[in-house]
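Yeah, one chain of the complex is gone here, protein chain that is, but the others are all in their spots.
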Amino acid sequence: MMKLAVFLSDWRRTEDSFERMKAEKMGVILVGNGVYHAVVKENGKDSPVLSKSGANFYVLSDDLTTRGFTAANVNSKVKIVSYGDIVDLIMNDYEKTAWL
Amino acid sequence: MMKLAVFLSDWRRTEDSFERMKAEKMGVILVGNGVYHAVVKENGKDSPVLSKSGANFYVLSDDLTTRGFTAANVNSKVKIVSYGDIVDLIMNDYEKTAWL
Amino acid sequence: MGAVNLLFVVQRPPYKSENARLALTHAIASQTAEIYMDDGDSVVPIIVFVGDGVLNMVKDQQAMKVYGVTSTESHIKSCLLIDLPVWVCKEDMTRLGLKEENVITDAEDMGAELKTKFVSFADIQKEMESVKHLLFF
Amino acid sequence: MGAVNLLFVVQRPPYKSENARLALTHAIASQTAEIYMDDGDSVVPIIVFVGDGVLNMVKDQQAMKVYGVTSTESHIKSCLLIDLPVWVCKEDMTRLGLKEENVITDAEDMGAELKTKFVSFADIQKEMESVKHLLFF
Amino acid sequence: MGELTFGVFSSLVGSMSLDFAFKLAEAGIAKGHKVNMWLSGNAVMMAKKGQKPFKDYSHNEKLMKELMSKGMEVTVCEACAEARGYHKEDVPEGMKRASMDWYLAKTVKTDKLLHIGGE
Partner (left out) sequence: MGELTFGVFSSLVGSMSLDFAFKLAEAGIAKGHKVNMWLSGNAVMMAKKGQKPFKDYSHNEKLMKELMSKGMEVTVCEACAEARGYHKEDVPEGMKRASMDWYLAKTVKTDKLLHIGGE
């Protein structure tokens, strides 16, 4: 098993690798348009991304505010992080990365 | 109502304008990776694109062969066309176009 | 030809592609197109946000502060300022949980009189039927 | 460091983006990377097609004839020729209705000995776990 | 015979939408239509001459020049080009640079418009 940091940068995703991959420890880092998974409830429901079992969720603060969202909008499952925090996640907390 | 030629160039689509738009006469022209809608049966089923009611379906021959498919693979609902045919469809058969 | 109507349709979110900004800047360019046209001709654009495109309308976008890039919000307000109609699909706002208080409803801070118009997809369909050309982004 | 394993994962179809071709050409570049490395170091890539990426494997691609551009097929065969493992996810082939007779199984016409390996996603998962770096396209 | 105007926003290498547009333009001209092309966004990558015709990459310069010699007007977005570091001296012969209003004006008289808005 592995410790994996997954980056999602899209809202409508065209791959299903995310659903299929498993990791002992998985961090899901929402950046770019991936931040919508942290703040938008389509038809009142959380994004299916947030149901990935056992994962830790992060969202990049700068990419939230760029799109007009703030901490107040963020799903309670998701931790708000800075660019510096993402560096630490990559360098210290996870063995490898996957930008899907 | 209108006579509309719709171009689809993606396999996994991220818009839903296609499902919502209506036209008195609609031509759906599959180009680029849109050609997969004419030849791939996911889980044995036709692409949902081909269920657009009342539409005429076309697929660009050059984009089929580029991707390794031939006339033999094409769904019977879909007519195979050339670049010249697409020019005629745009100039003679439809009033406006929508590249989705 | 007289006045030619164009419908600019933005159906994808901002920033992940250049689409939304290019739709807005091209629509705004209608203002100066007369230098290339015959007397009496004009282009009359409407810009409409549908599907995930309604995410462009979220207000307080900090793109300039964060990335040094003009926000989509700022371009939308420029449209209102020059009286270029900005329409947003109501059904899609509801689907994505956006309320009027979350989105750009006017550009009063810039002195614009025109306001965002909240419309149904049926209204947009009608407009698609009546214009000469469709420009999907 | 010795030999470092890399997994190139192609998860999208060809031609609509440069992804698949760049994955292949970068993987092939492992052959000449030694000029930048210390003695004894090497990179050992595997390239795997999953999800819609399996559409890259369809044979008889006429990209050169139609558009004057090297086909993805030709790059895949180049991989086999230099003994670079090419894996394809069996479950995704089944899902998209592709049979072995529809896809690139070898590059015998180029003199390659290595053949395409048809694997399950579970095998791919195992490989993801064992390599040093993942490169998703 | 009619007039067909393209607006293309896709990059030179990648989606092959530019390749599509040039081949469709070629077919249109062969049928006697007047064809105009507006290149904006990443499609301004056509506004840099001296592109090496490697067989691994889309290369539309040759076909574009051929079509321009047959009367196709090609104009690129000036601001989009400058933002990418393409200057006046980079422009292939026969191609024009203008503001976006050039494209808007073309929509008035053209019979049909094919606007390829995405990548």
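All chains are identified by letter, namely A, B, C, D and E, in their written order; residue positions are counted from 1 within each chain.
What we mean here is this: contacts are C-beta pairs under 8 Å (C-beta built on N, C-alpha and C of every residue); 3 or more make two chains touch, one makes a residue touch a chain.
Bear in mind that the values here come from a model prediction, so they are computed numbers and not experimental data.
A.B. asks: For the chain that's been dropped from view, list the shown partners it touches.
C.D. replies: A, C, D, E
A.B. asks: Among E:D56, E:E73 or E:D111, which one is in touch with the chain left out?
C.D. replies: Reading the full complex, the residue touching the unseen chain is E:D56.
A.B. asks: Could I get the residues of subunit C that touch the absent chain, sorted low to high?
C.D. replies: 15-18, 21, 25, 64, 67-70
A.B. asks: What subunit D residues would touch the chain not displayed?
C.D. replies: Counting over the whole complex, subunit D touches the hidden chain at residues 1, 4, 6, 12, 17-19, 22-23, 25-26, 28-37, 41-43, 45, 132-137.
A.B. asks: Mind pulling the subunit E residues that touch the left-out chain?
C.D. replies: Answer for subunit E: residues 11-14, 41-42, 45, 48-52, 54, 56-57, 59, 79-80, 82-87, 90, 119 touch the chain left out.
What we mean here is this: only the chains that are shown with their structure count from here on.
A.B. asks: Quick check on the contact graph: shortest path length from subunit C to subunit D, in steps?
C.D. replies: Each step joins two touching chains, and the minimum needed here is 2.
A.B. asks: Using the contact definition given at the top, which chains are in touch with both subunit A and subunit C?
C.D. replies: The common neighbours are B.
A.B. asks: Could you let me know which interface, A-D or B-E, is made of more C-beta pairs in contact?
C.D. replies: Of B-E and A-D, more C-beta pairs in contact link B-E.
A.B. asks: Quick check for the class: compute each chain's Cα centroid; which one is farthest from the centroid of subunit A?
C.D. replies: The chain lying farthest from subunit A is E.
A.B. asks: Calculate how many whole Å lie between the centre of subunit A and the centre of subunit E, each centre taken as the average of the chain's C-alpha atoms.
C.D. replies: Computed from C-alpha means, the inter-chain centre distance equals 38 Å.
A.B. asks: Between subunit C and subunit E, tell me the centre distance in angstrom, where each centre is the average of that chain's C-alpha atoms.
C.D. replies: 25
A.B. asks: From the C-alpha centre of subunit B to that of subunit D, how far is it in Å?
C.D. replies: Centre-to-centre distance between subunit B and subunit D: 29 Å.
A.B. asks: Do you know which subunit E residues sit against two or more other chains?
C.D. replies: 15-16, 23, 113, 115, 117-119
A.B. asks: If you look at subunit D, which of its residues touch at least two other chains?
C.D. replies: 15-16, 52, 67
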